[in-house]
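For reference, the structure discussed in these notes is given below.
For subunit A:
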Amino acid sequence: MISVNHYLLLSAILFAIGTFGVLTRKNAIVIFMCIEVMLNSVNLTFIALSRHVGNMDGQIFVFFVMTVAAAEAAVGLALMIAFFRNKDSIEVDDFNILKW
Partner candidate 1 sequence: MADNLLSIMTFFPLLGMLVLLFIPRENDGLLKGFTLAVSLITFAISLPLAFDNVFTTSGGMHYREFSEWINIGNYFQMNYNLGVDGISLWLVMLTTFIMPIAVLSTWHAVEKNVKGFMAMLLLLETGMLGAFVSLDLFLFYVFWELMLIPMYFLIGIWGGKNRIYAAVKFFIYTAVGSLLMLVAIIFVYYYAVQSGAPMNGFGIEEFYKLHIPYHAQFWLFLAFGFSFAIKVPMFPLHTWLPDAHTEAPTAGSVILAAVLLKMGTYGYVRFAMPLFPEALPTFIPLLAFLSVVGIIYGSLVAMMQEDVKKLVAYSSVAHLGFVMLGVFAMNLQGLAGGMIQMINHGISTGALFLIVGFIYERRHTRLITEFGGLAHKMPIFATIFMIITFSSVGLPGTNGFVGEFLALMGAFQGGLRWYAVFATTGVILAAVYMLWMYQRVMFGKVTNPANEKLKDLSGREIAIMLPLLLFVFWIGIYPSTFFDKMNPAMEQALEQMKSRQVAVVEVAQPTVATIQDLK
Partner candidate 2 sequence: MEAFLFYLTAIVAIVSAFFVTKCRNPVNSALNLVTTFICLAVFYVMLDAPFMAAIQIMVYAGAIMVLIVFVIMLLNLGLAVKTRYTHALVGGGVLSVLLLFLTNYFLRAGDASATGGEITSAVIASYGHTELIGRAMFVDFLLPFEIASILLLVAIVGAVILSKRKV
């Protein structure tokens, strides 16, 4: 029988993978995708717990997370495009005029 813990662990693994990606990738878009992986793992947690707990709040939360993800995607990609126009790159190594 697949219990809620299975889902929780699976989402933990996905969360960790997402984190790993954020920490290791240099391409901004890929980093953004990794963040999406993290958010999705959270979503999975929510939905699993929602069923476990027995109310809909978690699922509603997922609904909003998706909304937020969409909004962030729009803004984030717009920012990347703006940056790309100026620097012709979206490598995070190039985000380095602001430091120290």
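Criterion: a residue touches a chain if its C-beta (ideal position, glycine included) is under 8 Å from a C-beta of that chain, and two chains touch if they have at least 3 such contacts; residues count from 1.
Selection rule, in plain terms: all candidates are chains of the complex that A comes from, given by their letters.
Predicted, not measured: the structure shown is a model, and the values here were computed from it.
A.B. asks: Of the candidates 1 or 2, report the single one touching subunit A in this complex.
C.D. replies: Looking at which candidate touches subunit A, I get 2.
A.B. asks: Please output the residues of subunit A touching candidate 2 within their complex, sorted ascending.
C.D. replies: Per the stated touch rule, the residues are 1-2, 4-10, 12-27, 29-30, 32-34, 36-37, 40, 43-44, 47-57, 59-60, 62-64, 66-75, 77-82, 84, 90-91.
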